[in-house]
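The complex is shown incomplete by one protein chain, all other protein chains being positioned as in the whole.
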Amino acid sequence: MTTRERILGWAFILCALALAPLFITSNRWIDFLELTLFIAVLGQGWNVLGGYGGQYSFGHAVFFGTGAYIQALLQYKLGWSPWLTLWFAISGTAAVAAMIGYLSFRYGLRGSYFALITLAFAEAFHVVSRSWSSFTEGGQGVQLTLNQDPALALATFQFSFGGPFMKAYGFYYTIFAILLISYAATWWMEHSRFGAQLVAVRENEDAAEALGVNAFAVKMRAICLSAAITASGGVYYVQKFLFIEPGIAYGTAKSVEALFAPIIGGLGTVLGPLIGSFFIHGVGEVAKEAIHGIFGDRPGVDLILFGIILVLILAFAPRGLVGLLERVWIRLKARRDA
Amino acid sequence: MEFLGLDLPSYGWETVLGSAISGVFLGSIYALVALGLTLIYGVLHIINFAHGALLMLAMYAVFFLWKFLGLDPYLAMIIVVPGAYVFGYGLQRGIIGKASHGRDEIILLVTLGVSIVIENAALFFFSASERSVLVPYDLDGIDLGVTYAVYPELIALGGSLLITFALWLFMSLTDTGKAIRAVAKERQGARLVGINVDHIFAVTFGIGTACVAAAASLLVPTYAVHPQIGYLFVLIAFTVVVLGGMGSFIGALVGGFLIGVTEQLGRLYLGESMGVITISVIFILVLLFRPTGLFGQRSG
Partner (left out) sequence: MKNKIKNTTRRSFIQGATAGTALAAAGISGFPHVVRAADPVKVGVIHPVTGWAQYSGSQCRFGALAAIEEVNASGGIKSLGGAAVDAMLGDAQSKAEVGAGEVEKMADAGVSAIVGAYASNICLATTQAAAKHGIPHAVDVGVSDKIVSRGLTNTFRFGPGFGAITKAGVEGFLAVNKAAGNPTKTVAIVNEETTGFGAGIAGIMTKGLAPAGIEVVEVLSHPTPNKDFRNIALKLKEIDPDVLIPSHYYNEGVLFLRTLQRQKVQPKAIYSVLGGASSQYRFVSEFPDAAQYVMDCNHWFDPKNAGALALQKKTNAAGLHYNYEVFLAYTAMMFTLDAIERAGSADRTAITEAMTASTWGGHIMPYGATKMENGQNTGARPLVMQVQGSDIGVINPSEYATAEAIFPRPA
């Protein structure tokens, strides 16, 4: 695909997402889109480190949770404005990432070992957030005060009780804006020198070093960018649900969601996490409806179907959906040009 | 009492010793679960995320044999262990191996996908209620003075030692065992001398599954079975494998005991909730400073 084709493709996708509320008035589908975009953001965060950088993290929840907790605690304990706290949430999480990255990369952890240490850190943060009650409110979690005054909706970054437009689409555009910024950052990174170095490190770290790339510095930048993007997802979550607790913040669910989307969608591509997220949620919804028709409401069946589809995708489309789509696009073009 | 600037509670020596002993019993459980995992990692180089789900399935099998046939959980091993071997062999040969195209990161995800399917299938067929087994000798045991050791715990401890020994014998003395070790050390070389690597992978996965089935048998008298029980042990099993050294049975045993004792003492002094941080801390320290673990092979 030429760059022109890519840009047009992106323009189309972004316009479609931006204008979606004009065509979709159903709450349920706006909510579906929000959740999909949310996972797409978490997935992109993972993708920067894992897809582009080749460092697979199995504990990415540590960045989501830390971003969420900083966002929540600064509001809860110090009464700061959410528009201020979000900067601290993102930069604070990047600092945590720097610490984790420093330890991991300085000691040369790669592959499975890196995956395991991220898992260990996520679990450690989970235990601390659960036990250090005086700081994090422990198991009860942090509950932010709900604002029901429409005039203050924007100031308090809470749209559920705003005017009719805000109520319906406020959070949708929040996550869309976050998606826009984080995907633009990823696009920029992909086309920059930093991006090229990162990919070189992914392909063969030793060879890259031999060519003069400072692999340690490159990986550090990658993990910080990755964490910042993932933390912004945490900010959205806290503002939307006004509640965070150790299980939600640092549990394995978010870690798993963050890595599924880019792997299914296509590692090391900007579009991958978005497509992957749509696919996962779309399949989830379809599975639920299909299962409902046959098995009634016995729990678990839709997830069985989901797991099977996952394994099939991994078996037959290992380069992800983006890879599939590209092959199809090339075939179509060849047919047209022939 | 003061330690590293922390104000820690004081206990009588009986309590501390009792805690350490309970750590040994707990550690034997960890070792049992970790044995299969370390074998699979050592040979196939994959972190088997389906391990917890397989443990859960085996526990259900033991439970149903007890419920419908009145079979004692330990005797159930005779049926469950070979059955698990067949299941594991088929899983690796038929699904995981085929879907992974040999790429490590894909294998991880495939095992993750498999674990989702198994866990929710268990939910669908068995429902979410916890199932408990009560053996008639549940409360009989040995009075150690500082603490009481019931037979199910002692049997689990003995079981962990026996199974480790049996695995070691198998790997050292049998032809299949030697083939497995060959494949673990040098995959391509093994292929060149005519070893059917795919078959060996499947055999290894089968044995790993059989190990976890034995662990299930030993766990059922104490722990209730439900579709989520795997999660309780699997994360710690990973830590044990890394601490002990990937691929080392003696490492899994020693690692299990070390972690069990450290965890119990950590929970005693730091609180039951915070104390489990000792596991994460050990995990991180080992990964940073000695990633090959206590008994692992140094690569390269």
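So that you can tell them apart, the chains are marked A and B in the order they are listed, and the count of residues begins at 1 in each.
One rule holds in what follows: a residue touches a chain if its C-beta (ideal position, glycine included) is under 8 Å from a C-beta of that chain, and two chains touch if they have at least 3 such contacts.
All of these numbers come straight from a predicted model, not from anything done at the bench.
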Contacting the left-out chain in the complete assembly, out of A:Y173, A:F216 or A:F243: A:F243
Residue among B:S127, B:T174 or B:N196 that touches the chain left out of view: B:S127
Interface with the unshown chain - residue positions in chain A: 26-28, 30-32, 35, 130-131, 133, 137-141, 143, 145-146, 148, 160-161, 167, 237, 240-243, 245-248, 253, 292-297, 299-300, 303
Where the missing chain touches chain B, by residue: 11-12, 14-15, 18-19, 22, 25-26, 120, 123, 127-130, 132, 134, 138-139, 141, 146-148, 150, 222-224, 226-228, 232-233, 264, 267-268, 271-273, 276
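Throughout what follows, only the chains that are shown with their structure count from here on.
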Separation of chain A from chain B, taking each centre as the mean of its C-alpha atoms, in whole Å: 32
Contacting residues of chain B [partner chain A, same complex]: 45, 47, 95, 98-101, 103-106, 108-110, 112-117, 119-121, 123-124, 128, 235, 238-239, 242, 271, 273-274, 276-277, 279-281, 283-284, 287-289, 291
Residues of chain A touching chain B in the complex: 56, 103-104, 107, 109, 111-113, 115-117, 119-121, 123-124, 127-128, 130-132, 256, 259-260, 263, 298-301, 303-304, 306-308, 310-312, 314-315, 318
